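One protein chain omitted, others in place.
Right, subunit A next:
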Amino acid sequence: MKENGMFDKTAPSRTDVRTEKRTFGRRRGRFKRNAGLFGLSLPGVLYLLVFAYVPMFGIVIAFKNYRYDKGILGSEWIGLKNFEFLFASDNAWRITRNTVLYNLSFIVIGTAVGLALAILMSRLGRHWVKVHQTVLFLPYFVSWVVAGYIALAFLDNSAGFLNRALESVGLPGRNWYFEKAPWPYVLVVAHEWKSIGFGTLIYFAGIMGINQDYYEAARIDGATGFQMARKITIPLLMPLVTIMLILSVGNMFRGDFGLHYFVPNDSSFAIPTTDIIDTYVFRALRELGDFGMSSAAGFYQSTVGFVLVLLANYAVRKFNEDNALF
């Protein structure tokens, strides 16, 4: 991404052409000049057409009674029926609440921990930074399926490490997979375990970009590390933190399917506290084969998510135009 935003705003405008013939000639000339690069971009353009743009129009099935044999276009329009079903059940409220609350806690905890670790990391020697960065980053490259197994190793009702550890100090174990209460904590821990390396890296890179003279001057004045963090590092990182926060707010309606599906081991007891829009859509599709409810929930997620991203970008733009996405 470039400093001056993502799109080049200097492309020539060609609206001042008088006759159609000349427009056509110019267009053709313009195309000829760009044909080579257009050809290079063509496979990607076609790919996105099929795999991204066609499905966008597919969201109309939320307003239809979808049937395999009739296809998307042939299925019957039923207006808002699917949405009535979705919002009449308590599912809509549950998945909205869970999606938003989980994202909020991920944002708050992730930012705080990432920032704190990045500041501490900047005080390590060069060699140690590398070692710890690698270790913190390692879980990032584990799939959620594998993370689900790891969760099982800790939480298994009979043999799990946590229950055995609790029993060994005389405390009763819990039936983790048969309860709903512990999951918010487990999912937050699992999420932080997997993503903290990335968060730390972003803020660490930000700190590395700060002019060292500030710290030199502060040190000469006898400032402690804590004072320097509070008076120099954090204020100078604020623009970056704000951007990251606003962007995450834009993604408030998008959940991490793998985390919410595999870490609770798809346990039905955990659904009240772990089900998010993404898992709901998946279950409605794969387990119930209910295209109506799932496509209504998907439409709800896509459109609200889109509005949130636009609002977030608008906020970034107000805050600092250079950082806006578009």
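Everything that follows uses one rule, which is that a contact is a pair of C-beta atoms (placed from the backbone, for glycine too) under 8 Å apart; a residue touches a chain by one contact, two chains touch by 3 or more; residues count from 1.
To be clear about the criterion, contacts and distances are computed from a predicted model.
Undergrad: What does the UniProt entry say the missing chain is called, choosing from "Acyl carrier protein", "FAD dependent oxidoreductase", "Carbohydrate ABC transporter permease" or "Penicillin-binding protein 2"?
TA: Looking only at the record, the undisplayed chain corresponds to "Carbohydrate ABC transporter permease".
Undergrad: Based on the whole complex, identify which of A:80, A:104 or A:145 touches the chain you can't see.
TA: A:145
Undergrad: Have a look at A:63, A:83, A:176 or A:291 and name the one touching the chain we're not showing.
TA: Of these options, the touching residue for the absent chain is A:291.
Undergrad: In the whole complex, what residues of subunit A lie against the chain that is missing from view?
TA: These residues touch the chain not displayed: 1-3, 6-9, 11, 30-31, 33-41, 43-45, 47-48, 50-59, 61, 66, 68, 71-72, 117, 120-124, 128, 130-139, 141-146, 148-150, 152-154, 156, 158-161, 163-164, 193, 198, 201-202, 205-206, 212, 215, 219, 224-225, 240, 244, 257-258, 262, 265-266, 278, 281-282, 285-286, 291, 294-295, 298-299, 301-302, 305-306, 309-310, 322-323, 325-326.
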